[in-house]
Each structure stands twice: as structure tokens, then as C-alpha cells.
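Below is the structure I would like to discuss, written out as C-alpha cells.
One protein chain omitted, others in place.
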Amino acid sequence: MQIGMMGLGRMGANMVRRLMRDGHQCVVYDINPASVAALVKDGAIGAASMEEFVGKLTKPRSAWLMLPAAITGKIADQVAALMEPGDIVIDGGNSYYHDAVDQAAELAAKGINYVDVGTSGGVWGLERGYCLMIGGPDEAVRHLDPIFATLAPGADAGANPAKDGGTAPFGYLHCGPSGAGHFVKMVHNGIEYGVMAAYAEGMNILKSANAGKRQRTADAETSPLENPQYYQFDIDLAQVAEVWRHGSVIGSWLLDLTAGALKSDSALTQFGGRVSDSGEGRWTLKAAIDTGVPAPVLSSALFDRFSSQGESEFADKLLSAMRYAFGGHVEKPKAGS
Amino acid sequence: MQIGMMGLGRMGANMVRRLMRDGHQCVVYDINPASVAALVKDGAIGAASMEEFVGKLTKPRSAWLMLPAAITGKIADQVAALMEPGDIVIDGGNSYYHDAVDQAAELAAKGINYVDVGTSGGVWGLERGYCLMIGGPDEAVRHLDPIFATLAPGADAGANPAKDGGTAPFGYLHCGPSGAGHFVKMVHNGIEYGVMAAYAEGMNILKSANAGKRQRTADAETSPLENPQYYQFDIDLAQVAEVWRHGSVIGSWLLDLTAGALKSDSALTQFGGRVSDSGEGRWTLKAAIDTGVPAPVLSSALFDRFSSQGESEFADKLLSAMRYAFGGHVEKPKAGS
Amino acid sequence: MQIGMMGLGRMGANMVRRLMRDGHQCVVYDINPASVAALVKDGAIGAASMEEFVGKLTKPRSAWLMLPAAITGKIADQVAALMEPGDIVIDGGNSYYHDAVDQAAELAAKGINYVDVGTSGGVWGLERGYCLMIGGPDEAVRHLDPIFATLAPGADAGANPAKDGGTAPFGYLHCGPSGAGHFVKMVHNGIEYGVMAAYAEGMNILKSANAGKRQRTADAETSPLENPQYYQFDIDLAQVAEVWRHGSVIGSWLLDLTAGALKSDSALTQFGGRVSDSGEGRWTLKAAIDTGVPAPVLSSALFDRFSSQGESEFADKLLSAMRYAFGGHVEKPKAGS
Partner (left out) sequence: MQIGMMGLGRMGANMVRRLMRDGHQCVVYDINPASVAALVKDGAIGAASMEEFVGKLTKPRSAWLMLPAAITGKIADQVAALMEPGDIVIDGGNSYYHDAVDQAAELAAKGINYVDVGTSGGVWGLERGYCLMIGGPDEAVRHLDPIFATLAPGADAGANPAKDGGTAPFGYLHCGPSGAGHFVKMVHNGIEYGVMAAYAEGMNILKSANAGKRQRTADAETSPLENPQYYQFDIDLAQVAEVWRHGSVIGSWLLDLTAGALKSDSALTQFGGRVSDSGEGRWTLKAAIDTGVPAPVLSSALFDRFSSQGESEFADKLLSAMRYAFGGHVEKPKAGS
């Protein structure tokens, strides 16, 4: 079937390619003409303006936006202004689900369908398929089913047969009304932060398994290592990550990636340790707080990222100031300074 | 080759079966004669006493203990007393790695090799293979290689080729000297707690996505839900777990199990929510504390288990007592009481 | 000077009493006529309706609202509708500072001043004085200075002389424009949760100092206590709380209250351990998340309260379900069931 794609960055362009491979017709637009031209060469129908983009879509029009969260709302309004009742706007970006709920209500008043699609899979999606978490009106979601079926990975040997013949085993799911897709994707990313941190902390402990071999400063500001004889192991982190991939309880795709990263450079020298966060982890915690659900693991993972961004510095200075005030403790210099 | 197995519970018996399937000769012993008899029927060589067990082993003798942690040390000493220099005692249980370090040193003085093998795979290991994390003297570990190769899953399509021709892609790894195997297995379980908690917290948030539909008590002791319009989703947890298995970033074996559990009963009515912990998670944190490594996610996961066991009750009573003392706040009754 | 007080619950009524003691004239109103009558008997000027209340105030009128957060916004609008430019509405409740920012902007358009006052001190404020955190336009705050000076504790021996002759050493502070008062009070309560939890956790550890004396179940689902000889202490919690009040680093008013509560009943039998939270702790965390500030301690304290309210149950059931799925672990019954 036909689909329009606006926003031809890495994600959008790869999704167009995966769709065309499977025989779908793609109308494409981006503010960067070169991005349009590259896909036209591969068989897509290009558009030079938003108006042309909408004009080339056949009714009911389906326009998939793959844009930065910061501008998605505004562009969705502009596209919708060019559409007619029964048409469909799809937001496949990492938007806040609050915005999806609000925007869906606005567009519904004009008879336009808003479908939000949380999309997981990253740079691997072109080959591996994208996991799609979908929110929106039943009819519109049903109409887009061939598109979702192509973008998703499709069934594999390990899929649980769906109890009701549903689509989850194929890697896409209609989660509920507008906003539900972004909500489920948001929680997915919240979990992702927690799982990543669990591996990272564990690997950090393994890395310290030789602490008993290292010379340790003996001063009042350094806590002694009581039993150095138990910390004499030089663990090969890359090999441990690899062995855990085979038969252990903690096998996962993130572990696969971890093993790959450690294998190419076990000291991870190309990274400095400043870990970004991109909204979903924060929103997940706000949802937990709103609904009174304990989320100590997910919040610990998020707050560690904030710390890695330097945001605990003032708090730490205050702790040193208190220690100096009550005990005369003079701060040790920071490592490396 | 030949191997002795002492302790024929679920784990030990299944490991014997997997070994015999691959042509190894197994001498087996357990204080329960019926457990011995069952395996003899399947082709094992039975022993009626520890002496007979050791007597039937050919030199260099290899005795694998698959026993509860609480008795492993004592039994290992008894077996070693019947052995000769060059023989090998293998501890495949969930022992504390401190004990492995200590016991290895004791047995080394008598010329006996101590090999510790952290074993992951649970009830699935018979078919799927066991992930083996091994500590001990080089020669002894090399001698046992055919045994490890059989117990482990073996290579599959996704395995990273080992950079040095090592065994990690086959699911077993010599991690270092005695104690290193239990150390790596300990951290594996610490990570396991964190990963499990990440999924559990996320699912709990998804379950509360309909909080805006529920009637909410309006009193000074209940925090209001400010934006109920954003919490109107009835999420099908089983289907979400299933869809995440296909192409998402958080796919894992634990997610596979989660999807299966939610599919058979999405309300999990057969469980009450008392989560046990079995030592490794605690030891992981002690190692983090000893070496000064931050582990906020792993500790949050462990402490949640303690809370589920009722151990936060006194602390919570004290919080209520303080609130009553400064603000006259009267505690609300506990749900269900 | 004259002040109007609307909302004569425990807090409002006590504040009126403290103001009248110091010679201020108080016009009072409440939907409950008995509350009005009680204060009229003590010297206040009563009003039988909101209109009468506003009518009895002299210009520029100052109306202090001491109402539940849920209705404050609506009542503030109603009062403001009866006022004239230059008049002042004061919100002394536990409102969300977002609402204060928004409402101040609305009222400013009509020339009416909005002053938000975070008020700490609880049931002790009548005698001890209230700590006041104030937001609002400079002139309005200056106009109310005599009221704030009376409500606040006033200087004591320990006060740091203000560097700029400010009012902080007297227990009240103009923190910034409208909203700043509630913001600072919000963070105050966030800290309060963290401090309370620190004491509660520590006391819980002290209470377990005799764990080595207790019989311990020896099964695979119970982690053993390795060194029972180190857990043989029966600590008198009430006396420890008392001794810490004198010369220790952790002396505080909350510790004073803790010592009092433990002295009257060291088992805290009148409490069940369901700890309410009332908004500020949640909002504090949302502010931390918005601004990217790590707050692991404050969030841990909040999430423990959620858990005490039963909200971790589903997550814990899911953990048990996973343990059963991978290891065949059968959940132990909950204590008391």
C-alpha cells in the first residue's frame, strides 16, 4: 500500500527502504532535498514541499512523521491542516505521550486520525525489523496493518503463539487509544535504562575484582580494604560477557551488544562516561510518581546518568563542606586533578 | 571421560543425564539411595557410600559436588580426605567465593585441586545447556574440558568468535584461579536481580496506566492524581511483554519467561509477592562495598526483596510515628486490613 | 495590623491565636460557623460569608487562605473577585508551586497581589512559631512583614546574624517571586522525607542487631546469616535515640520526636506501617527530574512510602513468577499469612 514519510533521517530513511523492499509505495519529504533525492533514486516518490507531499498521497492519506520530538507537534498541525476527514497522521518519534493524548483530541475534532507509534530497534531496525507499539483509533490502526507488518520483524521460531490471534508475536501491537503507543514505548525505555545499568554495575564490580592487588592509600580519608586476599582476580570482561550469552539467565540483546563492545575494546577508551538521557526515562519516572508506583531501580539508573553529566557536583561539594565543618576533614583531590 | 557426581537433586541428576547422553561415564552418589537407583537405571555407576564413590573413580579422580551451600564445605573436606594428590574436587553449587578461596588453599596444601564452577541455567539446563563460570588451577580445568564442553550449550549461530580461540562462545569459561568461578557467578546473579527488577517495575507502571479511571480517596493523607486524563489506558501486559520480544532493545531470556508467565495468568494470582533472595545478591553488594564501586541499581533490587519479605515494617512504623508527632497525621489503615 | 484568615482548621486557628496574642486584629471565616465562633470568643472578628469576610477587611485588604490544596485555587479566585487592585491574597497551604506561578500571573493582570507562604511547624507552631517560606511581589511581602514576624519563631540564641540584615534568622524569608515560597517549602518536605527515612532505616538495623539469637529457617529460599556471633545485641532503641540527641552529629528536631515516640512505646504498636505522602515529596522529585538533578536519596525515601502503601505488590509477584519460571523456585508464604 501507499504511505507518506516525512523526516528522512537515519530512522525515517531506513524505514522507507524496509517498506519499499516489501513492495509498498513511499512518498517522501524532508527539508533537506538531498535526503529526498537519495530515496527517489531507490524508488521512492519525492516531494519538494509539504503541500506537494500531501498532494501526492491517495485518500485516505497516511503521513508518517519521523521527526525530532521538539518540532513534531507543530509539523503535525501543519500537515493536518492540509488533510481531510478520514486521513491519518502517524507520529513515530519519541514524543511525550501527554502531547499525543492532547493532539489526538484536537485532530479528532477535525475528523483526522492520530496514530502514535513507539518504535524500537535503532540502527539495527532496517535488517532486524522494528518493534512497534501503537496507539490510536481502531479503524486507522487496522488500515495501516500492512505497513506495520512490514516494518516489524515478523514471527520467528521463539514467538509465543498469540492467545487471540494477535500481532504481538510478529513484533507490533495495538496497545490502546491515542497515546498508548508512546506510553508503552516510554516504559520500554525506562526499563532499558534499568537493564543497562544492571549490566554496567555488575561489570564494574567484576573490573574491581583485582582491587586487592592495587596499592591503596592509607589515610583517614580512605576506607581500607579489609580482606585483600579475596580481591585478587583479573577478570576478562569481554569473555565473561560472551560466556553469559550462552545458557545463562541474563542473556539478552543488550548483553550481545555489550559483549561486542567489550570485545573490540575492553577498556572502552573511546568513551568518556557522560551518559545522555533523552526524555523517556524521565517521563517514565513521572508516571511512576503520579500513580504512586515504586520505581527505585529505574530511578537509580536515571539519576546515575544525571550524575555522569556532572549534575551531582554541587551536592557533593556540600557534603565535603559539612564534613569539614563537623570533623575538620579536608577533601582529597579529585582523581586526575 | 569419567566423572563422579555427588548430590543428585534436580540440578545434579539433570547434569548426569546430559553427560551420559554425550557418552561420559558417571559415578553417582547421594544420601538418598532412590536418587542413585534412578540414575543407575539410566546407565550410571552407583555408589552406596562416599568411600565406595571415591573408590570407583579412576585417577586422577574428579568428584563434582552439587550440594546445598550450607554443607558443601564439610563434604568437600570429607571427600578430599579420601583422595590423593592430583585428584580434583569440583564445587558446582552456589557457595560463597570466599569459602572457595579458603578451601582451595587448604586442599592445595595436600596436592588436591579445587575447581569452583558457577552454574547458570536452572531447570532449563538439561535441554538448553548450562552456562559455566569456572575457577581453579589451569591443569585441572584443562583436564575437565570435555565435561565442561558437554554440560555447556555449545556454539550457536549468534556466538561471537572468541578472539583467542577461547571457550566463551561455547558457554563455558575459565575465569581465573580458585574462587573466580563463584565470583563471576555471584555477580551474574547480582545483575539478574537488577534486570528482573527493571522489568517488574516497568510492568507495574504499565499496570497503573489506568489509574485515572479509578475512584481515588480525597483526603489529606492521599496524594491526588493531578492529570487523570493521561492515565486512561488498559494495557494488556502479556501482549506487551510478547511484542517487546521481537525487535526491541530490551529483548532477553528473562523477558521471554515474563511473557510466558503473563500469558498463562496476567494477574499472577498464584503468587503473593514474597520474593526470596539466596545469597549471591547479598555477596555481590558486599563486594561492591568492599571495593568502593557504586551499585545503586543492584542494591535497590535487593532491598526491594527484603521489603517484600516484610523487613521494612519497623522502619515504616517509625515514619508513621514521626508524622504523628510533628503533624498529628493519623495513619490510614493498610490495604486489606 | 489587620489580617483576614479563611480556613480555621488546626493550622489556621492556631495561627490566628498566635497573631492575636501579639496584638494583631484578625477577621476570620470558615464554612463551619462553630470554628468562627470559637475564635470570636477569643477576640477575633467573625464573618458569616465570604462577602462579609472581604467587606470587613480594610484596604489594602490581606486575606490569608489556609485551605486544602484541592480547593485553594478556586477559593482564591472567588476571594479575588471581591477585591480591588492593591489587595493581597495569601496562600499558606501546601499547594503545588506551579499553580502559584499560574495564579499569580492571572491575579497580577487584575492588579491583585498573590503571596504564597510555605508554612512548616505542624501542630507545634502555636508555641514554637512557624517557619515561613514566602514568594510574591516585593511591596506586598514588605507590607505583611509584621504578620510574618509574629507567626515566625523570632530570633534565638543560635541564629546566625543575617549577612544583610535579613529576616532568615527570625524564621521567615522572602524567597523570590510568586511560587518561590511553595517551591522552597516543597523541597523542604522532600528533604524531610529523606531525613526521616535515614533515621528509620538506621533504627531498623539497630533493631536487627540481635538477629544472631533468633532461630533461622534453613531452606534454599532463605539466605543464611553467616556470622551470627556478630548479631547478639539487644539494643534499647529509645535510649539510643535519646543519647544521640546530646552531642552527636545527627541531633535534630526529628530525632527529638523519634526519641519521644520510642520512649512512650518502643515497639510502636499503635502504628501499622502504612506511610502516607502528601504531594510535596512527589513534586520535589519531578523538579529534580525536570532539571536533571540526581536525587537518589529523596526518591528512595518516597518509593519506600509507596511500597508501604502496597504498591510494589504486582512487581513483587512478577519477580516470584520469573524465579519460578527459570529455577522452579516456589514462593514462601508471606509472614503472617
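A, B and C label the chains in the order they appear, each numbered from 1.
To be clear about the criterion, a contact is a pair of C-beta atoms (placed from the backbone, for glycine too) under 8 Å apart; a residue touches a chain by one contact, two chains touch by 3 or more.
None of these values were measured; they are calculated from a predicted model.
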item: Contact residue for the chain not shown (choose from A:A81, A:A105 or A:L318); value: A:L318
item: Residue among C:T72, C:T150, C:N204 or C:S320 that touches the chain left out of view; value: C:N204
item: Touch criterion as defined above, residue of C:G46, C:G92, C:G136 or C:G171 at the omitted chain; value: C:G171
item: Footprint left on subunit C by the chain that the document does not show; value: 97-98, 101, 120-122, 125, 128-133, 152-156, 158-160, 162-163, 166-173, 175-177, 179-180, 183-184, 187-195, 197-199, 201-202, 204-206, 208-209, 211, 223, 225-227, 229-236, 238-240, 242-256, 259-260, 263, 284, 287-288, 290-298, 300-301, 303-304
item: Absent chain, residues of subunit A that touch it; value: 10, 68-70, 96, 122-124, 196-197, 199-201, 203-204, 207, 218, 220-224, 226, 253-254, 257-258, 260-262, 268, 271-279, 282, 296, 300, 304-305, 307-329, 331-337
item: Residues in subunit B touching the chain absent from view; value: 249, 282, 285-286, 289-290, 292-296, 299-300, 302-304, 306-307, 309, 311-312, 315, 326
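We adopt the following convention: only the chains that are shown with their structure count from here on.
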item: Other chains in touch with both subunit B and subunit C; value: A
item: Chain copies touching (subunit A, subunit B) - same or different residues, decided at half shared; value: same
item: Innermost chain, taking as reference the mean of every protein Cα atom displayed; value: A
item: Length of the line joining the C-alpha centres of subunit B and subunit C, rounded to whole Å; value: 43
item: Where subunit A and subunit C are represented by their mean Cα positions, the distance between them in whole Å; value: 37
item: Per-residue overlap in subunit C, given as positions that touch at least 2 other chains; value: 282, 296, 300, 304, 307, 309, 311-312, 315, 326
